[in-house]
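Every protein chain but one is kept in place in this view of the complex.
Moving on to chain A:
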Amino acid sequence: MSTRIEVVADPVRDRCLLTTDHLSPRQLPGAAGVVRVALVAAGALLLAGDDVRIEIAVSGAVRLEIVETAGTVAYGMRGGSARWDIDIRLTDGASLQWYAEPFVVAADADVTRTTTVRLAAGCTAHLRESLVLGRQGETGGVLRTATRAWLGEDLLLAEDLDLSPDTRTGWAVLGTNRCLDTVTTLGFRLPDDPQTLQLEGPGSIARRLVHEQHQSTLNHPASASYAR
């Protein structure tokens, strides 16, 4: 099963088909041309054995904005593990904005998280992923992420991160930081900034490695602080 948000642009009224699984998508009021959907946990998340799959498909000249009402905590899994897979497909000029709330990996959790994005030419995605390793005062568990994004036939971004306690703490991956806060744009670039990574193709990554999640300056999309 999958949690699914499917939006198709329509001249009369944009069609929005929502499927509940581990998460429940709920439509919110939105301006013309914008479909806003809240993602709400439908039960306790994220526990050993959970296999959360979120599919987003947007087609046509419409913008989907996904809002999360709360962060997610992956709890201790006592030897078990969980998955969190996101699959995004945008076609025919669609755009997506998804500023996810913090994803917290508690001590003894073991999570694999993948994000796969396929954009047709002319589509754009604006995604935030805020990973926190451990709640206050604890050492977070294991998190492995895999991100792949295609624009048409071209691979735009491929990045795997091994955020296990043994590998993340050196001088290459996270250092002593607990939070990896990332805003990724695909199909368009963020303004140049000394800290912003510009991808080879049209896309950017703005990233903050911080100790406390609220220290990140990427927090508020409205303030556009990431575009300074």
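The rule is simple: a contact is a pair of C-beta atoms (placed from the backbone, for glycine too) under 8 Å apart; a residue touches a chain by one contact, two chains touch by 3 or more; residues count from 1.
As a convention for this text, contacts and distances are computed from a predicted model.
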Which name from "ABC transporter permease", "Urease accessory protein UreF", "FtsW/RodA/SpoVE family cell cycle protein" or "Cytochrome ubiquinol oxidase subunit I" does UniProt give the chain that's left off? "Urease accessory protein UreF"
Out of A:Ile56, A:Ala82 or A:Leu174, which is the one that touches the chain we can't see? A:Leu174
With the full complex in mind, choose from A:Leu143, A:Leu161 or A:Leu190 the residue touching the hidden chain. A:Leu161
The missing chain sits against chain A at residues 146, 148, 154-162, 167, 170-175, 177, 180, 194-195, 197-201, 205, 207, 209
